[in-house]
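Before anything else, here's the structure in question.
A single protein chain has been removed from this complex, and every other one stays in its place.
As written, the chains take the letters A, B and C, and residue 1 is the first residue of each chain.
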Amino acid sequence: MKPSIQVTCTKANLSAIRHFVKEQLEAMAVAEKTAHQIVLAVDEACANCMIHSHQCDNCSVIEVELYRDTSTVYVEIRDSGKAFPMNEYRPREIEDIIRRRAKGGMGIFLINRIMDKIEIEEKAQFAVYRFAKRLNGQPLPPSQGIKTA
Amino acid sequence: MKPSIQVTCTKANLSAIRHFVKEQLEAMAVAEKTAHQIVLAVDEACANCMIHSHQCDNCSVIEVELYRDTSTVYVEIRDSGKAFPMNEYRPREIEDIIRRRAKGGMGIFLINRIMDKIEIEEKAQFAVYRFAKRLNGQPLPPSQGIKTA
Amino acid sequence: MKIKEIEGESFVTLIPVGDLDANSSIEMDECMERQLNSGVVNFHIDGSELQYISSAGLGVFISHLEEIEQKEGKIVFSGLSQNVQDVFQLLGLDQIVEIFPSSSDVPNLFATS
Partner (left out) sequence: MKIKEIEGESFVTLIPVGDLDANSSIEMDECMERQLNSGVVNFHIDGSELQYISSAGLGVFISHLEEIEQKEGKIVFSGLSQNVQDVFQLLGLDQIVEIFPSSSDVPNLFATS
């Protein structure tokens, strides 16, 4: 199996998702700065699902799966809510957000800045968000070869 | 649904389980000292499953569910390994552990010290460990009533 | 997350401890609102114990920038970890708000302003 986490949808569970991603990336020997950015992008995407695509706390689940090959980290988020086409969303300028005194509107911008590839798939029962982040030559962990499947 | 987390069995995922338990107990208004002890007991039990009841990393899953009522926090751990009768295990004295230069043997002792009730059930496909911790009058969180089912 | 609050003469220091994410940002926002409503206009956000911030956490500060400016106050940040600073940079916020390396750089700023 690929390393994965599944939690009930409630914002209190974002912390567990972040620690899952952080520890797994450490085990995959991903450099700290890159790892933090991936944690951030996953946190933003999961927070969006929890806030925008579900009506109530703990009434559905979200799953995150993580793996890497030589060159790339892959993230797959499966959310039981309706798929949101985040790759079509046009974020506002930060100056505009400040002027409007908005508390949000920067999550998808961050995901776009961090990830090299974003794919969204609508399935019958759930939505799949697939991210890829290139590692630009960061070596694999010593001993273990990483199983990608 | 009750708040829950499911991760693939590998020690790197213990951190996610701890943060799940910690944040949920905070949302349930459990006092910090009690919450830390519950986090510790769950960490010890999950570490045991990952280390002793599985042959390989990420080849099975473990699930933790958490809820409280007025007086008690309940934990349910479902592990796809064989059930271990931890309530029958007689831990060694700490002095004995020191003399033997052992690196372990204190996990079940801690779980027993912390939890008020421990039940183990062997199912066809998995083992269930049920813990209960009494709260001795710690109030429920304000506004929300806690759903126990 | 916890928030330590230190009331200075000319400014308030807020020290968020732990992670400031979509979950804990509500608490941070309540804290800022309370301070603003009690008349505080100068804020020092001491980030030395802040382990993580997401866009929802930053949103708390961003949403109050205009009000603070209107009231001729100031909000400055100090002691941000590399990771937290990286989020400011990804958003271009490091060009918009003042960030100091250490909290000891801050008192002078408010004293002379």
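We adopt the following convention: a residue touches a chain if its C-beta (ideal position, glycine included) is under 8 Å from a C-beta of that chain, and two chains touch if they have at least 3 such contacts.
Small disclaimer: the values here were computed from a predicted structure and weren't measured.
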{"item": "For the chain not depicted, the shown chains it touches", "value": "B"}
{"item": "Option touching the unshown chain, where B:28, B:66, B:114 or B:127 are the choices", "value": "B:114"}
{"item": "Residue among B:4, B:24 or B:37 touching the omitted chain", "value": "B:37"}
{"item": "Residue numbers in subunit B that touch the chain omitted from display", "value": "11-12, 14-15, 18, 32-33, 36-37, 39-40, 43-44, 47, 50-51, 94-95, 97-99, 101-107, 109-110, 113-114"}
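The criterion applied here is as follows: only the chains that are shown with their structure count from here on.
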{"item": "Nearest-to-centre chain - CA centroid comparison", "value": "A"}
{"item": "Intercentroid distance (Cα basis), subunit B paired with subunit A, Å", "value": "27"}
{"item": "Centre-of-Cα separation between subunit C and subunit B, whole angstrom", "value": "37"}
{"item": "Set of subunit B residues in contact with two or more other chains", "value": "23"}
{"item": "Shared-contact residues (touching 2 or more other chains) in subunit C", "value": "23"}
